[in-house]
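In this view, the complex is presented without one of its protein chains, the others remaining in place.
Read from first to last, the chains carry the letters A and B; within each, the first residue is number 1.
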Amino acid sequence: MTAVDWQNLVQGVPSLLSGLLINLEILFGLIALGFAVGILIALVQVYSPRPLAALAVGYEWFFRGVPEMVLLMLIYFGLRQFQVRITPFVAAVIALGLRSSAYQSQIFRGAIQAVGRRQMMAALSVGMTRLQAIRHVVLPQALRLSIPPWSNEFSSVLKDTTLASAIGVIEVFKKARFIMGRNYALALPIFLVVALFFLFLTYAGNWALGALERRYRIPGFEAKGAGERF
Amino acid sequence: MALLVVEDLHKRYGKEEVLRGVSFELERGETKVIIGPSGTGKSTLLRCINRLTEPDRGRVWLNGVEVTSPRTNIYRIRAQIGFVFQDFNLFTHLTALDNVRLGLIRVKGMGKREATERAMRELARVGLADKADAYPAQLSGGQQQRVSIARALAMDPKLILFDEPTSALDPELIGEVLQVMIELAEAGMTMLVVTHEMGFARSVADEIIFMEKGVIVEQGPPEVLFTNPRVPRTAEFLRKITEFYGESG
Partner (left out) sequence: MGKRILVWVLPLFLLGLGAVGAEKYIVASDIPWAPFEWASPEGDYLGFDLDVMRCIAVLMGYEIEIRPVAFDSIIPAVVLGEVDIGASGFTITAKREEVVDFSNPYWLSNQAVLVRKDAAFKTLDDLFCCGHKIGAQRGTTGADWVQSNLVDKGVDVQLVLYETYPEAVLDLVNGRLDAVVQDEPASQQSISAYPELTVLDIIETNEYFGFLVASGDPKGLLRKINDGMYRLGLRYDLSLPAEGQWKVKFHIVPGSPWDYLVQAYFGPPLEKVEAAWKACIGTLYDETLTPEERVYEFAKCLAEKASG
């Protein structure tokens, strides 16, 4: 690489960072959507009567079975068919968010089941409604249990945000392509830089989630293992 | 009418009929102990009383209100019935204090200060005021069970159901829990206890109910059952049980 190439590379970094910001925006949008819908689907699957629970299973099955790219196209072009004009950004958040919700619902469902029926029974025995029991007893425990598998999902969808470029969102991957298109010598270096960005974000994210887990850890639990919870 | 009336309860799990027509009554202030071989539906009976398990047939009244009626607000009923589980079932993510407080705040709508006062009083009553900030995983089995009794007591119940409260405890911890239960009985709490602790049954129960295979075989005051039971099966069972568990409490 020549001096000019290095110069171009450095000049391109702010552009990459502004693209990365878009990825982060997509990430937070999709994770929030995935979380809200995921918890809902998990609760429906665990606590609702059979027919409704079956719908939830069907939902999960669909969004986990369709490839992300296809999902992006379906949402983007599908909604436009129904005269709903959404930007590629919004379509990406919806498509990736719904997909994440299917995976997150699995995580939450596993966690809720790990908390166990007995906690629900104890809550009911003092007179709580199911909803109260879910809110004050089951979910607080389930969410704590969810953190490790959830941080996997986080790392995964962070990377998926680059797929938004397929429907025209100008995020970091697209920006890297622009830079590469202008100076072909930067093809490899620019993507190494992008890779470094993502490595850093993944690391930072996992660190933050680890801190969250430690903050909300139930004291005495690890010491006894699964001891008293039977 | 008696405080608790149970009439002809039936419950079937798949092919197996676990409760085959159980009826009895409990007056205010009475303590009755249910004994019998494992798997005879004793736990199921307790859970049917506050409809944690729905009975197939039969009716239950608490203080004149029909618990089993579909029109009844079952949540309000459950708040009046304390339940102590065999495996304690404390809320693991909450401290002892929070465990006892939760029902007061969320179900009874009490303010935080009032709820805390009340909760601390109950914890003191079971001898665990100093463990208020401990988490269940940091407590011994006996302590956890006592907290769970405090949790039930905090709701000011008309009746407390105990489902084998000491069966999951190490022998040296059983005593502290039984002690609390004895004090409660002597203070006039209405209690229905399923247990193998014969010593406790003998000294505290107003009446002992012997159940086997989903029906009540015999019921009567402890002196009668222990010394002169009507049904031979009762004598047989009592002998066996005393062999295995001794007379503690």
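As a working rule, a residue touches a chain if its C-beta (ideal position, glycine included) is under 8 Å from a C-beta of that chain, and two chains touch if they have at least 3 such contacts.
Remember, predicted model here, so these are calculated numbers, not experimental data.
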Where the missing chain makes contact, among the chains that are shown: A
Residue numbers in subunit A that touch the chain omitted from display: 4, 8, 11-12, 14-15, 18, 25, 28-29, 80, 85-87, 89-90, 168, 170, 174-175, 177-185, 187
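Note that in this section only the chains that are shown with their structure count from here on.
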Chain centre separation in whole Å, for subunit B relative to subunit A (CA means): 45
Touch list for subunit B against partner subunit A, complex: 50, 52, 75-76, 78-83, 85, 87-93, 102-103, 106-107, 134-138, 141, 144, 151-152, 155
Of all residues in subunit A, those that touch subunit B in their complex: 118-119, 121-129, 132, 136-137, 140-141, 144, 218-221, 223-224, 227-230
